[in-house]
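A single protein chain has been omitted from the complex, and every remaining protein chain is retained in its original position.
Chain IDs A, B and C follow the sequence of writing; residue 1 opens each chain.
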């Protein structure tokens, strides 16, 4: 008789002959119903200290996979998305939009990250593989871009986020995870997903939806949750954007692990059990293409346990040029900064660089941030985000703007020319702004498409297009 | 007056004012005609030793980008391509098809590799990023998968290799390379591309086509070159596959840097100057979708300098199950092995692993190769490729087969069951072959589609499908 | 008034002016007593969900650093340590000795690992940096070799493990860890250190010592613990090796979180609070050089809380050629394997490789393991560990041996020559055993030093020295 034991927390004893050397596997501990004829095999991990307590749940880093959506083809962020996925848009001098969400994952010990994308996917693929393959490596960690692809069974592009997940389930299920965490990639916020996961598991939920615990002036567009006092979502509706939402702010009388009932706007973040996901997408709703408008309401209607998890921190949905501009302005605030890039415990990760220091000839700089490796001459800068490798010429004056910088140091200088003035503009990467240029939206245009001239105006903000050249003396 | 100098080999002097700190760039040395108004700037590299010789050409690792095509949707390799790109098919126990071509690049010091793909692209993406991101990193090196993507300008999939390159030119041109090396990804051969590049540059060619210097029984299907005594391609035609090709073997009277005139079959490998590529695809042939049948003939007809480069080593075009099977058999040859996996100088790179050693209980093994981490019980193996993590039960007998192995050690054993016999079969990954199974193509079928039963037969070779389960006692 | 909040779990409110942007830090949550004059600053993490529970302890991967000792200069493992640290000796075909302990760390989520060494430190440095820098990278993870060094304050080598830690405390304290886990590097066992850490923290211990819960025939030499029923170590003594130890096996009546009282042999593994370590080594015992014989007994005598943690799995202390040989034999056992290299959940990590598959010409192999990339001709192998890149010639017969393999494929073949017979021997790396050699310890020598001839005999086992050449026809 041979006594065998499962490798880790839960101890099982088998009596068996050993035809082929068996090997322990994560599922056995947490997931699987072993077939009764299971050949036992050599679970020859050490029978280590059976008398110490066993953790209730599998560790997050082994049991949850994040699925990040990197783009939306009808983006209102055009022209920043002309050549890029939304997730690849530069943000806050040194980052890209998607870094915030991926960093949340890393800081929450989630190290299996899939990014699903099909619109200008190359840019996001390049960024993610360069930025995170080193950080996430290690014990089965990775960030992997799954671009839309053709197969013999399906020659189409992804038809929506539910369709994308359905078609990629065979990849997403490669590792024995227990839950999928669905994340829109273009949001700026800090959140410890581990606590969301704990709440989900403690509640034995099938699906947990993260919602805003706040009155917002605008509906974020991910739907509205009606929550009962037992914390369950009893209704989920996609409302029109303009409709007012009245939600109970609920700051008053909450207890741990419970939320007040009421209506809350969804953030588009879902934690869904692996089995639930598979059943919903393959069995119950094999034709559904969208999670928010189709899958979640169906799950509620068939009686699945759908819980709410409220979040009340800073959250910016960067879906428009204006929202993107405001997210950038957040990072230069003198005080009461709501998104902290300088937090050693929850750092924001991005592509590691080893650029030279920023060289400053003679500048007066106020309330601004300056990225790595800039070359700044005699100029004045105020309330501005200066991106990596930006060059600014003598006499330039820049205010309330977002300068994205350059991808390389170039022979023919990229950047802001001499005596140029810029106010409330977004200058995309590698643009060349000549000398004596005025970018001030002189006519106070709200919306304007001058793409042939190298810019558009959106919500009053001038956006100079990636790589555009603005001739000396131009006035915009 | 300030004296300025270009960063490295060639010394240039400028007189200029310095509005913005200028920075040297690769193109200046090798590529670019600087605009006359060029603001000079601080090329402040050291004026190092001007009296030593300067290399004639830029180093290959900085100046050539490889473009590997990872798939073909009409693959005759089905069902091995059911879930994978061709490039991701396991080969020779420890490798994937695409490793041979990528390793050629690495061994030729080409460290900028783009893999273009759209058919089941995920598998190739996962493999390439896991396998090569570490090896190629370093001075601007990378392997990057460009999956077909939608953009505002183009909502379609790639329509052919020329279309794919055209749509990705903006990415491919990110680095200042001087030539693109176009490579089909499913070929098995060793070639030092540096010498191809030298020949191309010495000949001042616009395009160099690599062709087989051999009479082959089958036309490889990449077209036929007619070459004149001056080594130039004077005609390029896509012939039907069945047509006989007579080429002059030319072993007799060649001199360095010249090839005999005659007809040679193309290998589908093209070295094309960056500018040439851009002009052909954008200006001259903006609608062309295929390089071989459209772009190359057009280049010849408009008088571009198209050269031939002959290759006469081992080359296997793995376009069919049979060719794939033969390529595997090549690696178990007792002698006169034509593709050497054990060459320290030209190693074949692939995904690094740290698997445990192969455990052998009691086996008689002949003329076979065994991958990492197998578990082999009392069995007989002959003329077979045993892939990673394969388990073989007691009493099994395996001959002339390709067993691809498993992706993970699993609780419910994957592999070959007890007393099972296999002959001339390909067992795809993660398949479970039960006990007392016979896989011997007992009816001598040449072609047969039994996909529902877990296998197909192609050219007399039984192919068990990825993850299929073959019940105990089955006879195939 | 500005409301500020600590970054993560615990929410604190400050009223403060903000002279310099303050930044949150790990210690604040778990370690530090902030000075009362602390300038508050911008702890501007989001005030995320204050009503969910907070984990009691900091996560292991951020709060524990492992300190692995990689060598001992009086090693009885000579000549395997002629050019290497003990930790760098090849083990079980594909591994190195130290891999077992480092893999325990990785599998226990400890990702800060310092290896202290001074004896032949280069080999260990090369192995650890090549093997683990990729796996451990990520969120502040690393393995770093600290070789003995000279400083202005101290020109000496390390005088013992306590001296080594004292001199390196300034490095070890770089990250805000709360405990140090002291690990001898030459032990073979699997242990989940997380549960040790939980027990230590639950017990509020200053020091926890890991001890064997078993009667062993030999005293491991790390001292003997006398434990009271409250689980505390009341005596710690270093006994002579030969002395018999009687310990209560205690299999009968244990409850969770308690151990039986009695005597247990220490395994030399200590978990010590950061502050405790600092006080002991700097204040109380500034001259002590050894942890086991000096520091631990002193800690007990001054009333520190020293706990025991019992371990009753497989454990091999590879301090002699014989023990090393037995550890290797463990990995070829047909059943009842006590150390499982094939466990997917607790894998053994080592240097990733991409070697070609093992090529077998015609071999009968029994109860053996075969490493990556071997070339095995017509031969018989039984009960043997065949290391990476080993070549074995026609007619060779190998039994009950450990062949370590080769570091490179070489032109002049390294390996076992034709018609050579080997029995119960250890063949170190890169040795060339000629043809018709007999390595059988024909005279039955127990101990013999024939280093000039390329071998020594230890406890009846012939050990061929690294790189030695044994001439054709030799008989040993």
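Heads up, the rule we're going with is that a residue touches a chain if its C-beta (ideal position, glycine included) is under 8 Å from a C-beta of that chain, and two chains touch if they have at least 3 such contacts.
Computed from a predicted model, the values in this text were never measured in an experiment.
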Item checked: Touch criterion as defined above, residue of C:95, C:264, C:349 or C:409 at the omitted chain -> C:409
Check: With respect to the chain omitted from the figure, which of B:80, B:115 or B:136 is a touching residue?
Finding: B:136
Item checked: Given C:118, C:203 or C:436, the one touching the chain that is not displayed -> C:118
Notebook entry, point to check: Which residue from A:60, A:306, A:332 or A:396 sits in contact with the chain not drawn here?
Noted result: A:332
Item checked: Touch with the omitted chain, as defined above, among C:308, C:359 or C:422 -> C:359
Margin query: Applying the definition given at the start, please give the residues of chain A touching the unseen chain.
Written below: 92-94, 131, 134, 331-332, 334, 341-344, 347-373, 375, 385-386, 408-410
Next item on the list: Can you list, in ascending order, the chain C residues touching the missing chain?
Entry: 19-25, 27-28, 32, 34-35, 38-39, 41, 73, 78, 82-83, 117-122, 125-126, 129-130, 133, 142, 144-152, 155, 157, 168, 170-171, 174, 359, 375, 377, 391, 393-394, 407-413, 415, 418
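One rule holds in what follows: only the chains that are shown with their structure count from here on.
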Notebook entry, point to check: When the centre of a chain is set as the mean of its C-alpha atoms, what distance in Å lies between chain A and chain B?
Noted result: 34
Checklist line | Centroid spacing, where centroids are CA-atom means, of chain A and chain C in whole angstrom | finding: 39
Item checked: Multi-partner residues of chain C (each touching 2 or more other chains) -> 134, 342-344
